[in-house]
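So the structure is just underneath, and the comments pick up after that.
One protein chain omitted, others in place.
Order of writing sets the chain letters: A and B. Residues in each chain are counted from 1.
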């Protein structure tokens, strides 16, 4: 269980999270935890009715709960808050930032920055970074160690690049993004033309444009467009080891779980959810709010708002029914053989 | 729409691409685009009959088209060329190289190069590269920032390594290859021997040999052989996040799309096409020109020239038929229940 260096009183936690603290003002807390693992110096939260028993037996010293549930947790220190989970996020975020504060502005002496790059004096560049000509790094951006920003790329205000991110030429990352280690933005799209027995490379003259508030997981890859731009909408969250092909356009606030792969030129709407290892063929459209189950293989357009699963992906309800019946194939087959047999013997 | 810095006249474009220019010699163009997005200063191309309507209504200022199609595009500036798509590649390639010329020869002062390495004076080494003893980097090679060439590795003439490529000891990359950021060449093959309750590591004494004109996508991994070599044939194109296990041998001009995984010791022929997320078990042979559909799982040898799909992968035609019939399982099951029922009631 992680203990944070700065212990907080209930009143101080109320200031950070909002809500109303009820309990011993002298008591201090130094960690956040799940109900079952929490100890007396921990803060936990109770939101879902079904976890009531766990909440009641939890050793947590401070419980964040909705005001109308207070009576279910008698004799405890409580922070009454209409959205306990949200309060918990704020508290954990506060402690985390206190533990690992943003590095100070400035360029590490071991970074290599082209004189023709524009790096805000309020940005941070770590050691062994390379920032090439015509790059723009805006105020509050943090560029981790060993990152590489190629010519004419741009990192927006407040964005955080963990160590070892590669940004190819001409690509743009918006404001307040988080890009994890090993991410590659703007590598060449995978385009070849078969000519005289060889695969000729199609030059990839486009770029990648990542919106604001986007998070991109470790070692994910977003390829540059052949012409035009590959684009990721504001608020998208992309997990680790995801592949986004050239010319894809992802809408806003969509979620792509780990190891998802999108072939080229596919359009994904807003608030779409692609579960782990989903593959999507090229030149398709996935409608807003569509949800695609893990490992599905999408081979045609998916209408908005649906729930899809399977390879090829169809409505999840139908796919589940088919999955159940596949398990009955041995029964189906033996009954059919029996029917065929008696048909033969009793004409 | 990207505009290139150097605008080109139709005549100049003819010099670059070949073909015959017909139109206004004073007019200049500064970008390439798809038919639908093209603007008056753009060059587009028309090759496939089915796009005729798009071509006719395109705002592109210059259209590259085959000579026998010229009459379908009256009143336009045209570059008549027997292979319009190929001409377009040349033009886009010219502009891209003009925009991002190859970095000059020389070793960045922030690179670390072992005195016992042989780096051609005509090669480029970026900042924070490491080149260990006995490495060879040939003329015209470009080694991006933060690349690592371990002992006794070799990069052939004219090959381009984007930033953050890792080459393990004793591995070889041929001539005119393109290796994208985050690629790892020659990490240990995944071999263990279960002995006394633990997985003992099998030392991987082999290497990786990559041929000429190979492109390897971002964050892909090619493992070194246990003994001998893992080899990638000339002209192969490998997309992002691909895994190639130890001792695999890939023929020439094969294409491996994103997130493909090959287990150890598998042999892939020439001109093979593995679509995205395909998995191939170990010790198999995939024949020349075989095409394997996305997400397929190959569990046995695949003969040459076939089209395969599914897990386990079989002939695509059969797999498609099965997929259609799986969708009919509800109907099959209900009819069978009905037949069983009347069989019972009418003996």
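A few notes on this one:
Going forward, contacts are C-beta pairs under 8 Å (C-beta built on N, C-alpha and C of every residue); 3 or more make two chains touch, one makes a residue touch a chain.
In this text the structure is predicted, and so the values were computed from the model without any measurement.
Interface note for the absent chain: among B:117, B:130 or B:292, the touching residue is B:130. Which of B:30, B:230 or B:259 touches the hidden chain is settled by the complete complex: it is B:259. In the complete complex, the residue from B:54, B:151 or B:176 that touches the missing chain is B:151. Only one residue in the set A:41, A:77 or A:239 touches the chain that does not appear here, and it is A:239. The chain omitted from view is touched by exactly one of A:52, A:258 or A:316, namely A:258. Within the whole complex, the absent chain has one touching residue among B:36, B:116 or B:200, and that is B:200.
Interface residues of subunit A with the unshown chain, by the touch rule above, are 1-2, 32-34, 37, 83, 85-86, 89, 92-93, 95-96, 100, 108, 110, 126-128, 144-146, 162-164, 178, 180-182, 213, 215, 217-219, 235, 237, 239-241, 253, 255, 257-259, 276-277, 294-295, 323, 326-327, 329-330, 332-333, 336, 339-340, 343. For subunit B, the residues touching the chain absent from view are 110, 112, 128, 130, 146, 148, 150-151, 164, 166, 168-170, 182, 184, 187-188, 190, 192-193, 195, 197-207, 219, 221, 223, 227-228, 241, 243, 245, 259, 261, 263, 277, 279, 281, 295, 297, 299, 311-312, 314, 318, 321-322, 325-326, 328, 332, 335-336, 339, 342.
We adopt the following convention: only the chains that are shown with their structure count from here on.
Separating the CA-averaged centres of subunit A and subunit B is a span of 27 Å.
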